[in-house]
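What you see is the complex with one protein chain gone and the rest in place.
Going by the order they are written in, the chains are A, B and C; count residues from 1 in each one.
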Amino acid sequence: MLYSQKVMDHFSNPRNVGEITDADGVGEVGNPRCGDIMKMYLKINDAGIIEDVKFKTFGCGAAVATSSIATELIKGKSIDDALKLTNQAVVEALDGLPPVKLHCSVLAEQAVKSALADYYRRKGIDPEPIVGKIEDCEACALHPQG
Amino acid sequence: MLYSQKVMDHFSNPRNVGEITDADGVGEVGNPRCGDIMKMYLKINDAGIIEDVKFKTFGCGAAVATSSIATELIKGKSIDDALKLTNQAVVEALDGLPPVKLHCSVLAEQAVKSALADYYRRKGIDPEPIVGKIEDCEACALHPQG
Amino acid sequence: MSRFIYADNAATTAVSQPVLDAMLPYFAEHYGNPSSIYSIGRDAHTAVDTAREQTAAALGALPEEIYFTSGGSEADNWAIRGAALANRKKGRHIISSVFEHHAVLHTLKALEKEGWEVTYLKVYENGIVRPDDLRAAIRPDTVLVTIMYANNEIGTIQPIPELAGICHEKGVLFHTDAVQAIGHVAINVKEQGIDMLSLSAHKFHGPKGTGALYIKKGLRIPNLIEGGAQERGHRAGTENVAGIVGLGRAIEIACKDITARDEKVKLLRDALIDNLLKIKRVRLNGDRLQRLAGNVNVSVEGIEGESLLLMLDMKGVCASSGSACTSGSLDPSHVLLAIGLPHEVAHGSLRLTLGEENTMADVNYICEVLPSIIDRLRSMSPVWEKIEAQA
Partner (left out) sequence: MSRFIYADNAATTAVSQPVLDAMLPYFAEHYGNPSSIYSIGRDAHTAVDTAREQTAAALGALPEEIYFTSGGSEADNWAIRGAALANRKKGRHIISSVFEHHAVLHTLKALEKEGWEVTYLKVYENGIVRPDDLRAAIRPDTVLVTIMYANNEIGTIQPIPELAGICHEKGVLFHTDAVQAIGHVAINVKEQGIDMLSLSAHKFHGPKGTGALYIKKGLRIPNLIEGGAQERGHRAGTENVAGIVGLGRAIEIACKDITARDEKVKLLRDALIDNLLKIKRVRLNGDRLQRLAGNVNVSVEGIEGESLLLMLDMKGVCASSGSACTSGSLDPSHVLLAIGLPHEVAHGSLRLTLGEENTMADVNYICEVLPSIIDRLRSMSPVWEKIEAQA
């Protein structure tokens, strides 16, 4: 299993690691049974721009790298743009992922959406029509049989 | 499959190859289907001593070597001694044979017996009580399955 | 990368110089087919025979009881499937353990689909099968018991002579996957009552792609690979002569002075274990004493194994997390689950397997770099955050 240089770069120097104590939205996806948990913190201004983003991840190299690149891809962007983030975009931005690690990119996409859902929920808005439903183990279903 | 030096010696310099035109007994055993034929010629004097012996063999290295050593083992011996020749004695005299080639030693023993049977038959004596019955494919039955 | 420390000897080992020297002439010089009759073929044949004698001597077996294979996996598949098929008439029950290597487990799974029934013995928290459990599990229709000699992940050594003894009392065949044990545990198949045994050369400084199955004389199992008359008609295919020669030389070296070598490696292992256990929320997996001389397996709470390995690699340390053979899979190690670890802890395991080439300096270096790697990964782990919060 080989990681691209981009993946290794984001794994060894992850961008935006940490927490935002006064975050406007916080999302956590994955579960420790499966070996990956991503937690994402968003700071969103009144114009709907993601001013800051931080993450914490428990997981493999790809899990760390996808979290890191996802934060870069949405930082400074509007909520609408962030909602358009797909796992394919994450994979491409990392110059590809090994097939067994594709689920990490799904998890990264879900982490962003989950944080945005939290943001809407805090505002008293039902996030589901906007963000969609976040399946609990959608990513896990991608696990290939060993 | 490895032959002993003794086998290789008897194969490359077989003793007593040839025919005896005025033989007192000639025996042929084996069959070309199985890949081995031994023909043995005996010259036996009135005292019952095997004065001369020659052979011709179609067969593998072991077939040639067992024929050759068998002629050496009986040359100058009495008929009684020759009748006592066993395939084990042939194998021992050659410092062993590979397991897949043991049937050649049986064939050599049979070739001697068959020639002796012919000797008795020419004298008008039923050879079977003396020499025993020579089964046609006794040796072939030893062929292992490949 | 200024340092390079190989601490993954259970995954594979380097071919040693004497082994490589023994192999080299068989590629371009004595390249004959061992089935051929001419001199370079006979040379190859003799070399294979010598390796067979070396292997037999190392196991206390007879040369004609050794069959060369393409590795441990083939040997396991052949032994288990073969014994099952050969005894089909007697019964269709097999006993194994929950933490066998996948070469054994997946073969058993396949047999289950074909109508066999398999009882998987527990291994408890210490990672050791209990003889009484085996005794209780044997039934009149049990045809085979297969228990590994030493576990590849946590290194625990099973009470093989005792288990084999129980099988013989009951007239059941006993196979052991000794892939991890060769060169580390003194094995004598006759004294220990082993009917079949699998081994793999690359675990003891031999080449990859060569192994052997010991099959006790008189025992007959059907072939796994049919064809030419190689291996006395029981394993077809032109012999991997160089590989077999390497296996022979390697097992000869590996099974000499096991005790002296093990004593040295145990010192390193114990120093490493002692140091790692000083780190907060790190636990040792598997029995502390009944384990292979070089095996260290710890769980590090709050972090995931692969990231740990990647960070160690950047520091020049080769280690593993669970079994290398299954790193294609993302499920946590079935071995660690078998000894009762929760999934999330099983994901954070680290296996360091030392060999005689390692030094105390290597151990010290690992102990130096590991804590800060763990700190760093924990600092970015939401799982660790929760563990800390709960404490």
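To be clear about the criterion, a residue touches a chain if its C-beta (ideal position, glycine included) is under 8 Å from a C-beta of that chain, and two chains touch if they have at least 3 such contacts.
None of these values were measured; they are calculated from a predicted model.
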Here the chain that is not shown touches A, B, C
Sole touch to the unshown chain from C:Gly41, C:Gly91, C:Pro131 or C:Pro159: residue C:Gly41
Checked against the full complex, the residue among C:Ala51, C:Ala83, C:Ala103 or C:Ile221 that touches the missing chain is C:Ala103
Against the hidden chain, chain C presents residues 1, 6, 8, 11-17, 20, 23, 27-29, 31-33, 35-41, 69-74, 76-77, 101-104, 106-107, 109-110, 200, 202, 207-210, 222-230, 233, 236-243, 306, 309-310, 312-313, 317-320, 323-329
Across the whole complex, the chain not displayed is touched by chain B residues 1, 8, 11-12, 14, 17-18, 28, 32-39, 56-61, 63-64, 100, 103, 143-146
On chain A, the omitted chain is touched by residues 1-2, 144-146
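By definition in this document, only the chains that are shown with their structure count from here on.
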Among line, ring, star, complete and other, the chain contact graph is line
Maximum distance between Cα centroids and chain C occurs for chain B
Taking each chain's mean CA coordinate, chain B and chain C are separated, in whole Å, by 54
Per the C-alpha means, the centres of chain A and chain B lie apart by a whole-Å value of 87
Whole-Å distance, C-alpha centre of chain A to that of chain C, is 39
Residue ranges of chain A touching at least 2 other chains are none
Multi-partner residues in chain C (2 or more other chains touched) are none
